[in-house]
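A single protein chain has been omitted from the complex, and every remaining protein chain is retained in its original position.
By letter and in written order, the chains are A and B; residue numbering begins at 1 in each of them.
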Amino acid sequence: MRRTVAILLLIIAGLGISLSLTSIPFGVPKTKVGRHYINEGVKETGATNIVTSVVVNYRGFDTLGEVTVLFIAAIGLGAVLTASGKEKERKIEPASLILGTGCRFLFPLILVFGTYVFIHGHLTPGGGFQGGAIIASGFLLIYLGCRERRISRVASNLAESLGGLTFVVIGLLGLVFGGHFLSNFLPRGTANALFSAGIIPIIYIAVGFKVGSELAGIIDNLIEES
Amino acid sequence: MVNPVLLIIVPLGLAFAIPLFALFWKGAAKYIPPAALGFNLIVSLILLPRVLAEPIIVSLGGWQPPFCINLVAGPVGILFSAIIALVGLLVSIYALDYIREGAVERYHTLYLLLLTGATGVVLTGDIFNLFVFFEILCISSYALVAYLGERSGIESAVKYLIQGSVGSSFLLIGIGLLYGQFGTLNIADIAEKITSASPISLFVPMVLFITGLGVEAAIFPLNAWLPDAHSSAPSSISAILSGIAIEVGLYAVTRVIFTIFGASGILSFLAVLGILTLLVGEICAFSQNNIKRMLAYSSIGQIGLILFALAIGTSYGVAGGLFQLLSHTLSKALLFLAAGYMIYRAGSMEISAMEGMGKKMPITCLAFTIGAFSLVGLPPFTGFPSKFLIVRAALATQEAFFCVLIGLVLLGTVIEVAYFFRVIQVLYFKGEKMNSVKKEAPIAALIPIFFFVALIITVGIYPRLVTDVLNSAASEFLNRLDYIRSVLG
Partner (left out) sequence: MMSFLNSYIYYTGAFGLILIGLYIILVKHNLIKVIVGLGILDTGVNLFLVSVGYITKGTAPIFSRSEINSEHMVDPVPQALVLTAIVIGVAVLALALSLSIRLYKHYGTLNLRKIREQRW
């Protein structure tokens, strides 16, 4: 009964949506806003990766909101999971020799790769969120391979808060020096150089640290619970 | 002149800093939300006279409007952010004493972020930014409903989360369809281009927007999460959810319908939906024994009434709807705050357990009674001029359709009177079971209750204090061309 009602609703929804898709032809350039970003992006922001300049500079407020959403999820998860408060003694089986050695070998390489991705976010595909996720996967590897190690909670909370505060403070400095919140007040430099594009690398470094420590904190909370 | 972006950034920055403060000084976390919200309230009140004339457009990043995100601080935005700051401030003072167990600093961080998200939704001028701040609001409320960690709280939070996330996905599909058609994400830009599109291709995005935002605004078939969530959350969070979160959802629906789509054909459908919501809410509230569930169903009913008033579409109607929104926020927050300590004293949420509470906690029960009278619409309180304005607006349209619906509104009011008077009868006129020891709620709870009562009585006796602002807000919703002109120049 429930299945047939659900399928009926979905058929109606599917038909309705396919009606509206005829007005969005596939593969055809549609927007003037996108064109403007591609044509003027390098000149106005100094970053050669246009997606990064859209994410951090033209629509930087959305990125601030997104960073906040991840912060809320990490705190909400911590509040829900640690409310039980019991300390259980668990027997931790050590991982096998191959797994342990492999993880210890790969962990610094993964960290370096993640850091490379978020530092070069304005020049190559990548950026703060991608680099942060790579760093968190390195930490997950440590949880799987060397199971008795844990991240220090104080350090991870500190990295989260400082990352978020850095983003907000840079925005406020843009307000003070440039007249608008998040305006790009540092010199733009030459395109394709590492130290170019004003505030974009600084914001992405802060975001990279924040996302990495947040996702690692989420993994830590979930593993401790099970 | 203060930049309206500070209304969002200062609470956001302080919320990020709460874990840092908690490292050095343990009890600091509970004083930061009142400080941030006090700042917001002062800034909103300073900006309010300026924006009644001409909205302040803040473009973020320094680029020109269609190529950047902009905030539109007009009469609607600053009015809503003043209400959010005021109610948030008073409830955060209440929570200084009410929240004692669990991870207290996480509660305060989530609370401040919920209110930041709400302020962001009402001030923004860009649909994807609206989605992001809307998600901030929703996700904080999912986490706060589950805050106490009890069975009912976690179950309600899971159901709320699933329904809210499906709604947000619909909203995102609608945003994708609008972007594919018009190539821009700015509300004023889309509003300008919409006149050149065919109505058929706009129908599906509009339905998706109303469904997606309607889950949070608790419109009729989408409000199954509300009674569970509002009754299992801690009482200060129930006050914020019923008083701010669903109103901000309704603001988003109104902004989309009036400013983006400019639709006049859908308004009669929304009026019928509003009346359905009102009747479902009131009838279900009548049969409840749990006081918080009763108040939650009453919120559903009131949202139906506000939606009906906004769907009348004339400037009286929209002003009446906004006035009813203001009086519902104040009254419902007062009711939940008073009920919080009444439940704490009585030990249970059943109405029958509160017999004789009127003698044990006289001030709190008097406040509950005043809130109930105001919600129903009795004279010296703020519910009376707002309901009167709605009835007058409906009768002034001279259409039989609206007059019939107003009859149903009055029927809903009669049902409201019935169930609230039943509670008041139990509080004051039922017998006492034991020697009544008078022990009031603590002072941190009585200060906000006193302020709410004072506001309700003041606005009720002098509605002219707010009617100017409400009329400007109504004309901002109804005059799309002025909105487009002030943003795009």
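We adopt the following convention: a contact is a pair of C-beta atoms (placed from the backbone, for glycine too) under 8 Å apart; a residue touches a chain by one contact, two chains touch by 3 or more.
This structure is a prediction, so every number in the text was calculated from the model and none was measured.
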Residue touching the undisplayed chain, where the options are B:97, B:155 or B:440: B:155
Of B:36, B:185, B:351 or B:470, the residue in touch with the unshown chain: B:185
Residues in subunit B touching the chain absent from view: 128, 132, 135, 139, 142-143, 146, 149, 151-152, 154-158, 161-162, 165-166, 168-169, 172-173, 175-176, 179-180, 185, 227-228, 231-232
For subunit A, the residues touching the chain missing from this view: 2-3, 6-7, 9-10, 13-14, 17-18, 21, 24-31, 33-34, 37-39, 41-42, 48-51, 54-55, 59, 62-63, 65-66, 69-70, 72-74, 76-77, 80-81, 83-84, 123-125, 127, 129, 191-192, 218, 221-222, 225-226
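By our rule, only the chains that are shown with their structure count from here on.
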Subunit A and subunit B: spacing of chain centres that average the CA atoms, whole Å: 31
Sites on subunit B touched by subunit A in the complex: 3, 5, 9, 12-13, 15-20, 23, 58-63, 66-69, 102-103, 106-107, 109-110, 113, 116-117, 120, 128-129, 132-133, 135-136, 139-140, 142-143, 146-149, 154, 173, 177, 179-181, 183-185, 197-198, 200-201, 203-205, 207
Residues of subunit A touching subunit B in the complex: 16-17, 19-20, 22-24, 30-34, 36-37, 44, 57-62, 64-66, 68-69, 71-73, 75-80, 82-84, 154, 157-158, 160-162, 164-165, 168-169, 171-172, 174-175, 178-184
